[in-house]
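Heads up, one of the protein chains got dropped from this complex, but the rest are sitting where they should.
Note that the chains take the letters A, B and C in the order they are written out, and that residue 1 is the start of every chain.
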Amino acid sequence: MDFSYTSKVKELEQKLTRFMEEYVYPNESLYEQQLDEQESRFSGIPPIMEELKAKAKEQGLWNLFLPESELGAGLTNSEYAPLCEIMGRSLIGPEVFNCNAPDTGNMEVLERYGTPEQKERWLKPLLNGEIRSCFSMTEPDVASSDATNIEASIIRDGDEYVINGRKWWSSGAGDPRCEIAIVMGKTDRTADRHEQQSMILVPLNTPGVRIERTLPVFGYDHAPHGHAEITYDNVRVPLENMIWDEGKGFAIAQGRLGPGRIHHCMRLIGAAERALEVLCKRIQRRVAFGKPLANQGVIQEWVADSRIEIEQARLLTLKAAYMMDTVGNKEAKKEIAMIKVVAPNMALRVIDRAIQGMGAAGVSADYPLAAQWANARTLRLADGPDEVHKAQLARLELKKYREEAGLRR
Amino acid sequence: MDFSYTSKVKELEQKLTRFMEEYVYPNESLYEQQLDEQESRFSGIPPIMEELKAKAKEQGLWNLFLPESELGAGLTNSEYAPLCEIMGRSLIGPEVFNCNAPDTGNMEVLERYGTPEQKERWLKPLLNGEIRSCFSMTEPDVASSDATNIEASIIRDGDEYVINGRKWWSSGAGDPRCEIAIVMGKTDRTADRHEQQSMILVPLNTPGVRIERTLPVFGYDHAPHGHAEITYDNVRVPLENMIWDEGKGFAIAQGRLGPGRIHHCMRLIGAAERALEVLCKRIQRRVAFGKPLANQGVIQEWVADSRIEIEQARLLTLKAAYMMDTVGNKEAKKEIAMIKVVAPNMALRVIDRAIQGMGAAGVSADYPLAAQWANARTLRLADGPDEVHKAQLARLELKKYREEAGLRR
Amino acid sequence: MDFSYTSKVKELEQKLTRFMEEYVYPNESLYEQQLDEQESRFSGIPPIMEELKAKAKEQGLWNLFLPESELGAGLTNSEYAPLCEIMGRSLIGPEVFNCNAPDTGNMEVLERYGTPEQKERWLKPLLNGEIRSCFSMTEPDVASSDATNIEASIIRDGDEYVINGRKWWSSGAGDPRCEIAIVMGKTDRTADRHEQQSMILVPLNTPGVRIERTLPVFGYDHAPHGHAEITYDNVRVPLENMIWDEGKGFAIAQGRLGPGRIHHCMRLIGAAERALEVLCKRIQRRVAFGKPLANQGVIQEWVADSRIEIEQARLLTLKAAYMMDTVGNKEAKKEIAMIKVVAPNMALRVIDRAIQGMGAAGVSADYPLAAQWANARTLRLADGPDEVHKAQLARLELKKYREEAGLRR
Partner (left out) sequence: MDFSYTSKVKELEQKLTRFMEEYVYPNESLYEQQLDEQESRFSGIPPIMEELKAKAKEQGLWNLFLPESELGAGLTNSEYAPLCEIMGRSLIGPEVFNCNAPDTGNMEVLERYGTPEQKERWLKPLLNGEIRSCFSMTEPDVASSDATNIEASIIRDGDEYVINGRKWWSSGAGDPRCEIAIVMGKTDRTADRHEQQSMILVPLNTPGVRIERTLPVFGYDHAPHGHAEITYDNVRVPLENMIWDEGKGFAIAQGRLGPGRIHHCMRLIGAAERALEVLCKRIQRRVAFGKPLANQGVIQEWVADSRIEIEQARLLTLKAAYMMDTVGNKEAKKEIAMIKVVAPNMALRVIDRAIQGMGAAGVSADYPLAAQWANARTLRLADGPDEVHKAQLARLELKKYREEAGLRR
């Protein structure tokens, strides 16, 4: 039992914190301003982002997310956790360090399951931050939390696959730099439930790929990233675009979602920490009814509850990372399911209290709170709604007592 | 003890419901589309709104909110409650019937405390739906939930008042039709705590009035209405623009806020009802893991909890309306404080469950849920944050047992 | 819409309140003391109880619960509600006025469904407070919330019924005055699901009736009342002991449970009110960290939340009573289900806050809080657990939108 970080991690923590304070926080509003000044908010990338990326790369704060690979920074999941948390304090933070969703998840897929050619063609420019990617799994017409519902088809036709389907919440596809989609569809509807699905690489400029619209989250467009609804209409790609193999889609999703989910959770802890900091600073300055808000018992309780909830969510996330590092992503599924429920709900509560403590300013864009809240809210749905993870947890828990109780089903 | 509505109310309920179904819901997206097609979202009013207003007026569904006045429809607060609720089911609903905030509150101020000239000049066109108004009370630099904090000044100078100050969350000031602001400021900083404030009428085209920006709410601009930050810089208005009298600002606020608050609560009940309806319909169609979502126990619990919470909030709101009708707005302050806390929190829970039940669609603009949630969230802050109302309730409750307990302070 | 009580009710309220203050509260500890001084806590009735009953009867505060019957006091359910609430402020209160569970429910069964002979033999002495009764429905071996699970049998054999089964939570059977049980069992396992059950009158002194033990509730024995586990072992009663008719057990239960449930809810509101009063008095006297607890913001929030929750639960209970009075117990099932969930949960929260505010004294017997809490906790289970009522509510709610949505099942 050891709750301390190594000195390597501590150094990176300090370096990252300094970077965030010097370069990221002070440029958050400039980023928004540059977006607004573009022809449209989706027409380009704010120049400040590329400047920040260059600086981060220069300082070696780049691709810290990729464990067990020569292509990454050589950090384990539990070493990455406190760093990812710091990046998550700003909504523009993760991309600065090339550690943003959905690219980290997609890069991890390519690193684990990609062919050398796929890596050369797509992983390399992704790791360089030159292009962006999206992940096309969720569909508008079915409850996609149940992967067997998926309706998109990937049918082999000679030396090509033909893809048909309608996807939405393909996040990142609004970005003009986004060149490649990983698309989930069914190659064989007669196979076993979890071997019907495949994942395939589809360049976004392939004929038949049509971005219908981007979806807002609460009132946010999340430009230039964007959450796209995409039609795949008789889209043809060569056979070598298949990832791993036909029928491996579900297995890849399981492997992909672990890291993707835990990264989200790490970032949410950072978002919650920042919200608590914003709150604590404000309430010590703001006076009502003759005393600083910080002296109001109810608000003190918010501070204490927030500290307690953040602390617990962080420890559970670290435990999940530790499990991924020691027994593997699959065996860590229970811990991953737990944090996938815990972190967004915790962040929502902590940020909501901060909003309340700010008065009307809290719901506006003058503080990062409302935007962070909206982002956290999507994470009770993205990568599986809370209810699906809880049902899985219950099954795992009940199983422990089934045999012992002499019950067989 | 009688929980039934009169036949007059039931008829209006039916009429309103039909109107909403025929004209309002089907035009919600057209309204947004027309906004988007304008030069800017704040540059004009979607034509469909004026069409709907004309139709509503024609059907006598107009100004239903104003009790105890010849200018209104002759309904008491408790008669108006179920009607206002129906309007609140759509975010564009209340304005269609000239029953939207902050105009109803402002009209009630003018009706109760205005001079005949003020009524003729401002109340009349407001009642006709020709112009719009805003209410400039909240200030960015102080915790405005404590009215004694207010820093704006209204200083008499000869036959004029000179107004200086910075206000924000002056909702409605973004609207091109908005012509008049009711501004709260201090006329005498040496008077008793609650007699320092006054309210004064300031036409928005007066020199020195500058709308600095409008504030978003969770990414929503709420155009064309808008929540404005306004600078009042040596703004001069004639003496007759004072409402009631110098030093009456706090008293008017107390009188104004009762109706304003209860209208918000009524609308929130409608918003929650609609969210529950959207949820119930969706989960009976949507299938996951082999059965409709409506068969999942957890989701059934959401439905039950939502029904229970809506029902309780509605009854408390009706009780508050009944108290306003029978003992007056001031004596009803306890009930008004209770619903001001209950209704937004209830609506937030109910709508949040509906969002969760919709999957990712819930956070987008494809359903009215996310926008309604954001609106409800502001109402835990607007017109006094929850905490201020609860502190007031505690004081009232403790007082009951103080004398009995032989305690004097 | 009228939230006022009639003058008849107001007078009874005052009379009851005075009675409680003069006679009931001051004798709560004497009652416990007399119980302790008995040979065993179940061997007799504290004399003070019979004294109080005599006084209550003398003042006409007797059998106020029975609506629509010449045998009652002529009060409707909604008139009885505020009175029952006052009785519920003390755990010994309801019996003083002959309005305690399960006797009120049992008396209502006999009044509605009993033969003249049954009424003469059992209802009359119950109404006089001379004997007590119990209700034997719940069984230890099955989930009795699903009435079709019931295993006890009532088999006709010549001119007798033979009853076999094991029941528990037959509350009141510990009382030495308890003479009669209403027993639920199956007369016909081949009939329709809801026509298999019957209810029959079984005198407790019939051979084969064996009280195995009484069950504690969180450490409380609830003597002399007691929650009994009873074996019915070839118990023979004459045919005329059947209530209404064979196969009517489920229907009677539906009719019985409505009033039984709402009475519990009314009493819980009283229990919560008393807890809030105890809290408010204490925190104005108790000083910590230099100020009365009543000045601590967190404790003020408890007071406010408690007031809000009590108020809402009361209104919903009154609405349910009003529905029972106007459309009947069956049509009021939705409202009854709602309060059955709301009232115990509300009371538990309110009482728990009061306990916390009292410090360690709160969990002891020095205040009525811990005992009231334990009692309220049983009511999330008794007469159907929360989950069953919520599932029913969800079904009713979903149905509203099923046809409209063009869905048929």
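Everything below uses one rule, namely that a contact is a pair of C-beta atoms (placed from the backbone, for glycine too) under 8 Å apart; a residue touches a chain by one contact, two chains touch by 3 or more.
All of these numbers come straight from a predicted model, not from anything done at the bench.
Trainee: Thinking of the complex as a whole, which visible chains are touched by the chain that is not shown?
Mentor: Looking at the entire complex, the absent chain's contacts are A, B, C.
Trainee: Consider the whole complex, including the chain that is not shown, and state which of A:Ala313, A:Ile336, A:Met358 or A:Ala374 touches that chain.
Mentor: Of these options, the touching residue for the absent chain is A:Ala313.
Trainee: Of the residues listed, C:Asn27, C:Asn63, C:Gln118 or C:Ser144, which one is in contact with the missing chain?
Mentor: With C:Asn27, C:Asn63, C:Gln118 or C:Ser144 as choices, the missing chain is touched by C:Ser144.
Trainee: If the hidden chain were put back, which residues of chain C would touch it?
Mentor: Here the touching residues of chain C are 138, 140, 142-146, 149, 168-169, 215-221, 227, 286-289, 293, 296, 298-299, 355-356, 359-366, 370-371, 373-374, 377-378, 380-382, 385-387, 390.
Trainee: Which chain A residues would touch the chain omitted from the figure, given the whole complex?
Mentor: 1-5, 78-79, 276-277, 280-281, 283-285, 294, 297, 300-301, 303-305, 307-308, 311-313, 315-316, 318-319, 321-323, 326, 338, 341-342, 387, 389-391, 393-395, 397-398, 400-402, 404-405, 407
Trainee: Considering the whole complex rather than only what is displayed, give the residues of chain B touching the chain that is not shown.
Mentor: Interface with the chain not displayed, on the chain B side: 296-301.
The definition used in the following text is that only the chains that are shown with their structure count from here on.
Trainee: Would you mind pulling out the distance in Å between where the CA atoms of chain A average out and where those of chain C do?
Mentor: 52
Trainee: Averaging over Cα atoms per chain, report the distance between chain A and chain B in Å.
Mentor: 37
Trainee: Could you state the distance in Å from the CA-based centre of chain B to that of chain C?
Mentor: Each chain's C-alpha centroid was found; their separation is 42 Å.
Trainee: Hey, what residues on chain B touch two or more of the other chains?
Mentor: In chain B, residues 387, 390 touch at least two other chains, as defined above.
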